[in-house]
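Every protein chain of the complex appears in place save one, which is left out.
Let's turn to chain A:
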């Protein structure tokens, strides 16, 4: 695969994982429906989605920014990518074995949706899932010589982390928002229990898969 098409594929991965997170009821779109119904206002749907998005975006940033700084250490870039892949695989295995949901999540009041969305994305490794993809996009083989100068590399990497976070969150909001609006305006709440599938196993496995892909990419 050429570098350009690889980078394009990685950007698609950012978008697809965003859609995947958005469609998962466990990431919160039913709460936007509930908000709009409780307040009897359509705008409440938008506010709730905005809060869920803000929390999700913050979680992406909290995870991606430290890695964006680490990749300025171009000489250890491979080690960073291996480390990130291993962390992701470890979290996936942990989630497979320990099926319990952290109690802290159920202690967040329904009025603090952004905080809840942030914590749920952190607890489920939604941000970590983006790390190998992000590291692939920032890999030095995709950079020209000018950008490899450390100052511009750092600025570039932070910018890329930001862009990855924004793109991913936008896809997540679009998918979750479409389901929330569809449920609120047309489908009704019966749709909620009809379409909710247990993604716990799929989720944990997808963390492991992305982790492995991250590891394999270090041999490229």
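Definition applied: contacts are C-beta pairs under 8 Å (C-beta built on N, C-alpha and C of every residue); 3 or more make two chains touch, one makes a residue touch a chain; residues count from 1.
Note that in this section contacts and distances are computed from a predicted model.
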item: Listed names "ABC transporter permease", "Cysteine-rich domain-containing protein", "Methanethiol oxidase" or "Thiolase domain-containing protein", with the criterion being the UniProt name of the chain not displayed; value: "Methanethiol oxidase"
item: Touching residue (missing chain; options A:27, A:58 or A:153); value: A:27
item: On chain A, residues whose C-beta touches the chain left out of the figure; value: 25-28, 30-31, 33-34, 37-38, 40, 99-103, 105-111, 116, 120, 189-190, 192-193, 196-198, 200
